[in-house]
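The complex appears here without one of its protein chains, the remainder shown in place.
This part shows chain A:
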């Protein structure tokens, strides 16, 4: 019986899935490939021409050359280092792409046309720092730190050469029908000739001590290994019997060096571009070029801040020089790739801001036209904020009316009349516009009654698309995004279109947090609620030249920069102060820099406390910020139980605007269990990898009181935390169960009375110690990101959003992830709709909020409330970006999408008319009856 009810219960779970016709209605997805590290032009005999890219996001992609759309992309295993700028080693032949991926562990071969995996071979079990691949004489050569492998094109291993030593740099070099492998260990450069035969021939290994080797500024040009050493060019000819170092002074400061297979080398200096053939200078082009590359081994294409130029290598003749001016909001070009077709030149430009531009240059017309651009910086989003749109004109009028409420009766009346006339005018204008659009639509495609009805409907719904103002339910927002590449974007949440963007400058570099991860903090200082003033947001970063902090303040609606402030020192921490200045701005608190605030603001301000974590010593401190005296004082400090083995992984506080609607939970015996809602509570998670223990500490930042602390034995990374209201959800990998587990800790007040019901104060104890209830569940998937929904009043049951490795975003209702689910359900509990404890959280496909729109490598999920209590806005970002609206408890305050306003109005009108008519008829009938 119980089982039947349980199964029935499972069937009646919240159906959160969207309907088929709702797909894409209020959600959108953008797919990215990341900043290109190598580009190849692929001319297909059949079908469209493509670009084959490898990118910093460790993926191989093929883009359509005409449109820039992604034809296919393959996500590889992430490399171990965070910012590996070296491209994935790839080689291409007619049909296939050969790649060494997963930090040099695997050799994979893909078919170019459809990205099918042709074959793959394991190269090494250990990760490599360097990896190279070459195609030579129908053989694939792959070199990693520990091995050179030779494979036939079908994937059979011909032979392998074991290597040892810490390789700094490695390349394959083809010269005069011979293939060499060159590697550098310490200062020893070793060249080995390889053969395409079925077995390794006698090793022809030569080596030389090469002290002036600089990994960043070395290349291969023909048979030369060419290195730049300040203003000197040093070369070693590998094809010669004896390796000898030769050098040549170039008389310029060498910034970058690019080599070609025919032995040419382009040397970029701040004021010129010199082309060398071996160590002999061929020609010089003057100009401040930012990037240069060879085309077909015959031409050199270079780009400066304003021009694109091309030269013939053989004679140094200029082929074209066209203007290509970049706007101030874009960065300089850092790399380019070009190809020559019969009439024109195709150039792919990649900026420091990861803006990819595809430019077609027509030398005959001296014209460069941008065919398409793609903002690849969005593949590495750092921080997201959602900003309300400014008030509409009519909303402003209402605000105006109530703002000046102190006038006399007559002026108030006059104000009212003016407002209403304004509203009437606006309504009339809108109606006229409606009628015109309706008229034009009807005249263009009215073939029947259904068309007319459809036209009426679409005319009423298409309103307001052009105006950029807040909608009635505040569902449309500006998504402001800061990226790790130093670009800040404003995105329209309705369509995903980029509204504005600006680049933070060449000296941009992200901040490093105390826990060691990189951040580009973005904060909204003033929302658009104050309609007389513009909104203001701030983005904070580090100047890479002098390591000092920089704050850029801007208007989040149009992206105009308000001010840029260079600080005197480096930034340790930055946060928004919970006070408002006279112009409604939340000031920023930057450690060690304290903002100057008016004494008036400070006198009203509550004392401010900051949690400081010293990762090296594992000491946690509470600091009191005295803004008047401008100094920090320690209020408490301690180890909070962390040993030297523990590594702090996450510290999660609560947002200061968070609202908790319900203060208590009604227990089954009709008593109320009050939530322990301490706004000063922070959760600290520390992992001891040696003993495989995860410590979770919930502590009060003001008093240093540990409200709850516990360990999870046999736990390992990845750890994710979500801290909200009175609960903490955590996810970890359980070594014991070999699975991911999700736990939840809920805190309740000890007694039946709520202590400190009005305002919470951390300086006084609660009457009884808080009680914690904990439970955990099996989660049959890995977890890459975790977040929680936010709604306007906090009334709606929250949902936990979980990013899965396969690209899904799973919504788990708090009713499911609940610490108080009873194992045994009694009749009363069933009446209360309680869900019995089941140790596993199911992952049904209907609960994926992004249905089949996979978002890969999600590293953050941002949620924001909308004007509707039921609806939360969600942006999941990783390599892809996905936005949707979410109703965690169903759309209880919205009419359904297919609610037929027109039909119901017609029926209502017909009923009213009918009742009048029948009344009249009845009356005349009664009169007739009396006469009869």
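What to note about this one:
Definition applied: a residue touches a chain if its C-beta (ideal position, glycine included) is under 8 Å from a C-beta of that chain, and two chains touch if they have at least 3 such contacts; residues count from 1.
Going forward, contacts and distances are computed from a predicted model.
Per the UniProt record, the chain missing from the shown structure is "ER membrane protein complex subunit 10", taken from the list "Aspartate aminotransferase", "ER membrane protein complex subunit 10", "Phosphatidylinositol N-acetylglucosaminyltransferase GPI3 subunit" or "General transcription and DNA repair factor IIH". Across A:322, A:627 or A:696, the residue that sits in touch with the chain not pictured is A:696. The chain that is not drawn here is touched, among residues A:712, A:855 or A:868, by A:712. Residue A:767 is the one among A:767, A:830 or A:923 that touches the chain not shown. Panel shows chain A; residues 1-3, 633-641, 695-697, 699-700, 703-706, 708-713, 734, 736-737, 741, 743, 745, 761, 763-765, 767, 769, 772, 774-778, 823-824, 837-840 of it touch the chain omitted from the view.
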